[in-house]
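With one protein chain withheld, the remaining protein chains of the complex are depicted in position.
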Amino acid sequence: MTNTNATISLMFRQQQTAEDILEPSPWSKLRRRILGNHSFLIGAVILVVIVAVAILAPLLAPHDPYDQDLTKRLTNPFWHEKKIDPDHALGTDKVGRDYLSRLIYGSQISLLIGFSTMLISGVIGTVLGVTAGYFGGRVDMVVNFIINTRLAMPVFLVAMAAVVAFGASLTVVILVLGLFLWDRFAVVMRSITMQARDLDYVKAARAMGCSTPYIIVREIFPNVLSSLTVVATVEMANAILLEAALSFLGFGVQAPTPSWGLMLNEGREYMFFSPWLLALPGVCLFLLVLAINLFGDGLRDVTLERER
Amino acid sequence: MPAYTLKRTFVAFLILIVVSGLTFSLSHLSADPALTIGGEQASEEDIQAIRKLYGFDRPIYVQYFDWLGRALAGDFGESYHYKQRVFDMISERIGRTMLLGTLAILFALAVSIPLGTLAAMRPNSIIDRIALFIAVLGQALPTFWFALMMIIVFGVWWRWLPISGHTQWANYVMPTIALGYYATPALMRLTRAGMIEVLASDYIRTARAKGLSPASVLFKHALRNAIIPVVALAAVWFGFMLGGSIVIETIFNLKGIGWLSYDALLRSDLPVVQAIVLVFASFYVVLTLLADLLNAYLDPRISVR
Partner (left out) sequence: MASGVILEVENLRVDIPVAAGMLHPVRGIGFSVSRGETLCIVGESGCGKSLTSLAIMGLLPKTAQRTADRMDFLGRDIRHLGEREMARQRGGSMSMIFQEPMTSLNPSYTIGNQLAEVHLRHVGQNRTAARDRAVFLLEKVGISAAASRLGQYPHQLSGGQRQRVMIAMALMCGPELIIADEPTTALDVTIQAQILHLLAELQREFQMGMILITHDLGIVARVADKVQVMYAGKTVEEGPCETVFDAPMHPYTQGLLRCIPIPGLTRRGERLGSVPGIVPNLVGTLSGCMFRNRCDHARDACANMRDEPTHMGDGHAYTCLRAPEEILGERQAAGTP
């Protein structure tokens, strides 16, 4: 920064301190920051809606998502003029299952995959990253090698191969993605832990003879928590997209499970005549991933400002 | 510098060995390749004979080193299904994947660098907001779904572009966009952040104090410094993209090695899958190495360290 800019920002800061004194409480400040942060709000609202839909699926869905009715195959959604069925607002798929109900239940699959993958990869990545960052030296070198090896593996191809090897099922997809998507956690946690390790109070704790696990859990972990949450949202979105792509190619969740990716796969052969079979699950996927990304971006902005 | 390069190369090589070892054991431990080769009608004796013939009765590590030794010599074995040399199958198709990947990364750079630069020059302006909007939308759009929507709109409704194949240039337009746009948000954000930082730097102030033209300040002094990390990231993304080409090639029936790997997986054609994993991994490793070297060339400070 130039001296001039520094001087100007110094002047700004003086002004802000004056405001700080007038500010009643840090909580109202945080609240205002959250309300002022549109992306966080929009993301959070969409996310809450989708989670609510997933939880309340049995109540919301007009039909059983597995109920086939071959007499009502491929009826159109309500905006079409011909071949609509008032019983199926968003139409039916190739075996006459209610599309709306399948879309509603699909949110369960996506959220389940996203969340469990995030938990598994989060644990692996955080343990690796914090270990490397805290101990440094040879430990760091080994972890670094593991991270690089993981990055060199073509995730999608290896995930497909693993699904072929162990059989396609929800559990396999979750495990495979969970075992693969920890790299970002590890990289971020490693660098943050390295910075945190050099903080004065962490040094002080070490000088006082606190045990390493104690220091990591009590002194370092609170530091990395906000970054951890942001990375978690990124990985969750990533996992949801990957599951959809795997299921779309037939290497993921198997029929008749209502997964959005699988629905895209099943709708593909009708793309010329019933493009909405492809459009709808894609829009759902897009909205969910968008919401998670906005939420994560907003979270980063909110926490960054607080730390400043 | 030479010592550093040598060490990096050695580590890269080690990574490849570990990656291929993992893939090899993954595929061989879980499924019995003899069953795949024999097919459904094979009797128990046939299977035993196949095991002997291919050496599947040996311990897994012996099989692995046997495979690795020949792979290093360029012999990836023979496809179980097509009974063709895997090396030939790959070399016949790899050009298409490379072409697609190159076009996609160029597309991503051609969009993200100008947009990121414009956004950085006027933070919080309309252009900045549009760029941010594109970035946020782009990150959430599932690649394969975007590809399908393009096929419906440009291929089926408007009939502008062919929807499958690899014989003409027009075949590459939609796959390029579908694969390339996904890298755009990350590259654009990095360009923007880098440009904002560089434009506020002291040497840009010096350049302006020298009375240089705005174009010279922007292109000669700012962009070159801001673009260094973008180049590095683009190289890494290029590696990811080759991996991502599996879905895109499958959707557009563009028969590169991404499509080949999909086809091989459907048929449990292990030698082909292993070879392609190794090819993708090598690309990634070589590209990250090259990105570092390119950085060193563009930023003279790095080569000294």
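Read from first to last, the chains carry the letters A and B; within each, the first residue is number 1.
Methods note: contacts are C-beta pairs under 8 Å (C-beta built on N, C-alpha and C of every residue); 3 or more make two chains touch, one makes a residue touch a chain.
Model, not experiment: these values are computed from the prediction.
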item: Contacting the left-out chain in the complete assembly, out of B:225, B:250, B:274 or B:288; value: B:225
item: Selected from B:55, B:165 or B:214 as touching the chain missing from the view; value: B:214
item: Chain B residues touching the omitted chain (full complex); value: 201-203, 205-214, 216, 220-221, 224-225, 298-301, 304
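The definition used in the following text is that only the chains that are shown with their structure count from here on.
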item: Separation of chain A from chain B, taking each centre as the mean of its C-alpha atoms, in whole Å; value: 23
item: Residues of chain A defined as touching chain B within the complex; value: 1-2, 5, 39, 145, 148-149, 151-158, 160-162, 164-166, 237, 241, 244-245, 248-249, 251, 264, 268, 271-272, 275, 278-279, 281-282, 285-287, 289-290, 293-294, 297
item: Residues of chain B that touch chain A when the two form their complex; value: 11, 14-16, 18-19, 22-23, 26-27, 29-31, 136-137, 139-145, 148-149, 151-152, 156, 200, 202, 205, 242-244, 246-247, 250, 261-262, 265, 268, 273, 276-277, 280-281, 284-285
